[in-house]
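With one protein chain removed, the remaining protein chains of the complex are shown where they sit.
The chains carry the letters A and B, assigned in the order they are written, with residues numbered from 1 in each.
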Amino acid sequence: MTYKPDEVVLSIRDLSVSYGAQRGRVRAVQNVSFDLHAGETLALIGESGCGKSTLNLALIRQLPKTASIDGGSVLYTYRDGRQVDVLKYTKQEMRRYLWAECSMVFQGALNSLNPVIRISEMVYETGEAHGIPRLEARDRAMRLFEQVRLDAKRVFTSYPHELSGGMRQRVLLALSLILRPQIVIMDEPTTAVDILTQRSILDVLKVLRAELNFSVIFISHDLAVAAEIADTVATMYAGEIVERGPVNDVFYRSRHAYTLSLLNAAPRLSAGAETLDSIPGSPPDLIVPPPGCKFHPRCAYVQDVCRTVPPPLVAYDDGKRLAACHATEQVQQDAQATRILSPDAILPIVKGGVS
Amino acid sequence: MIGFATIATPIGLLIGLVCGLVPLAAGVYYKQIPVGVIGVIACVISGFACGFLGGVPMILLTYGVVLSYAYVNRQDPFTSRAALIDVTFEESRVEQFQRSMANLGNSIRGAWRALTRNKAGFLGFLGLTFFLVVMVFGPLFIKYDGQAHMERRVPGAFAMVAAPSAEFPLGLDWKGRDVLSHMVHGGQTLIITSIQAGIFATVIAVVLGSLAGLVGGVADQIISTIANFILTIPAFPLLIVLAALVDLDSGFLLAVLFGVLNWPTLMRAVRAQVLSLRERDYVQAAVALDLGLWHIIAREVFPNMVSYIAVNLIFTIRIAMYSVVGLVFLGLVPLKEPDWAIMIFTGRQQGVLFLPQAAGMLLSPIVAIALFQLSLVLFARSLEEIFNPRLRAGV
Partner (left out) sequence: MSDTPPIVELRGIRRSFVKDRQLIPVLQDINLAVQADEILCIVGESGCGKTTTGKIIAGLLDPSSGEVIVNGRPTESYQGREKALLRRQLQIVHQDPFASLNPAHTIGDILSFPLKRHRMTEGGAGLKRRIWELLTMVDLTPPGDMVNKYPHQLSGGQRQRVSIARALTVNPKLIVADEAVSMVDVSIRITLLKMLLRLRAELGLTIVFITHDLALAKYFAWEGRIAVMYLGRIVEIGRTQEVIANPSHPYTRALLAAVPEADPELTRHKQAIRLRSDDIPRLTDIPRGCAFHPRCPYFIPGMCDSDLPELASAPGFDQQVACIPVQRGLPLHVHESQVAAEAHP
């Protein structure tokens, strides 16, 4: 583990969000609870419709008007020990909270940067809004740009369109850290990005993480990236967290059928010949979800109890792992049998590329 | 003459009733009595208003709506829920016709749902319907008061104009005539001319714009050059000159002129739309499948432009109406009475603009025109939704 397991920075309890639609209320997020520790990178994995974007918006209080928070709390712990429920913050307080305590990096850097403002302007404005003098803001920005492997001087004075997509994403990453927040929320930051650019972003993220010690909530559908940078992985399905645990446990000893199905559907480059299994069906209707376990119509481990009783979230391994699955033991057994590759099944590219 | 310049006639009522028998019969046969009754009413009204021209098309529409509630072809696996084993893929001509009618009915119901969904749009629709009803059915009840009535002059007044009273709800005009009758009879020319003008401009713009966008090359350059040229012509001075040379008293002529002078702006917009639609993936797929140029124009590109064109048509009608009123007000176009625009014009010309009693004569046409314009604007908001395929399927 690379984080401090005793210091909790963000504590989310029973968060529920719903939207209004013609047919009824869409329960986008239901009773989501998890803790984020200092220096921890938590990967939230899910596909479209699982509620991760809604959760993201709820955490930064940017939900659209049609959405409402139906309950729960988001407790943030300041560096001085104060604890506040972010959901109760006023607009004014949110403005001070966002970016200084919790910042964001979103997908599609082009849309996040105002094309008519120079990067330097952005830096100064951000600094000014949070009481940082210009010189200090500039220094911080330059240092961060260097750390993300950019030509700091050149980038500082340019407009966003003068930079390539990969460079813009790295600028965003640097800017998100300029006020030294404790949490950075990253929503699909590497999805629309090329392989080599993604590689440099991930490398840079690791360097920054090591030096500045911030926590990351990493929202994505990409299991591979999660495997690379996450300390903890949580999978979401139909608005709920169905499994959560340390990354190695979730990947090699999965306890939820959906997690295992996702893993079995993800091709691994170094794994040579693979048989992959698809997940039949499609995501459930969030207005009238299936009874019992929401995943049961698509589940390979489905039993009678799954159709009627929603599985409770149970803690394992002294509370380090959580899973909500009736077939959890069977799933774990299968995971252990199939997920770990034997050394001879691994192609040589893993061992480095120099011939 | 392109238009529906008809007045309701008693024989139309008879025609409407006869036409109404068809949806009624269908309603009874398919056990959709309420829909059938609505169909009868619709046929009666349209027959009354437009005779055969109104009644006969309404038969098809109402038949379609009735069918859309009830249609299931047991032989067709795509409209029945039976298992594949029990159905064939055969469909007789009759069944095919009925299925098309049912689809038509579905579209109508979808359009209605879209219309009622948008409150502002529905309000606009009601406004337009109101004007239509007055235009078509008004003359049945209110006779046109065309002669000057000297005897109506109020003793002591130095003008014939009179304020609204119990006998004449909108007052009297400068010749002592009943303003209400002029209002009821005076909308036709103006409204129909505006609609004609809008249609001309839109049709020319759509044809040329599509051609320029799809074919491109030399055709595009020629059309664009002509459009740019026309755009530089100052419209009002041209019309003033024309008015001096030609007798501009026909609404139709005005409509043509307007169409010829105003298509460039819309053409540019249509061309831009076509250019963007041309690059869509599904158009490329149609090319790969070798579906032919005509198919691509008519069935891939055009259906996605219909809502855009419809909304633009509404706005062009609005502009046309203001243009005509403006021209009449300036005295350039001697339209025949009765006409709303003429009422405003004579108001200025006869010097009654400054008399408080003239309120009825002056405000009535102005308010009517403004309300009509407002209805158009509101209705346009619904149009986009109506043509949206997402609403056809009733999601």
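Convention: contacts are C-beta pairs under 8 Å (C-beta built on N, C-alpha and C of every residue); 3 or more make two chains touch, one makes a residue touch a chain.
This is a predicted model, so every value here is computed, not measured.
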(request) May I ask which residue of A:21, A:210, A:288 or A:305 touches the chain that does not appear here? (result) A:210
(request) Sort through A:94, A:152 or A:202 and give me the one touching the missing partner chain. (result) A:202
(request) Touching the hidden chain in the full complex, which residues of subunit A are there? Just list them. (result) 47-48, 149, 164, 166, 194-200, 202-203, 206-207, 210, 221-225, 227-228, 247-248, 251-252, 261-263, 265-274, 276-280, 282-283, 339, 341, 346-355
(message) If the hidden chain were put back, which residues of subunit B would touch it?
(response) 76-81, 84, 88-91, 96, 280-282, 284-292, 295, 299-300, 303-304, 389-390, 392-393, 395
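We adopt the following convention: only the chains that are shown with their structure count from here on.
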(request) Indicate the whole-number Å distance between the mean C-alpha point of subunit A and the mean C-alpha point of subunit B. (result) 54
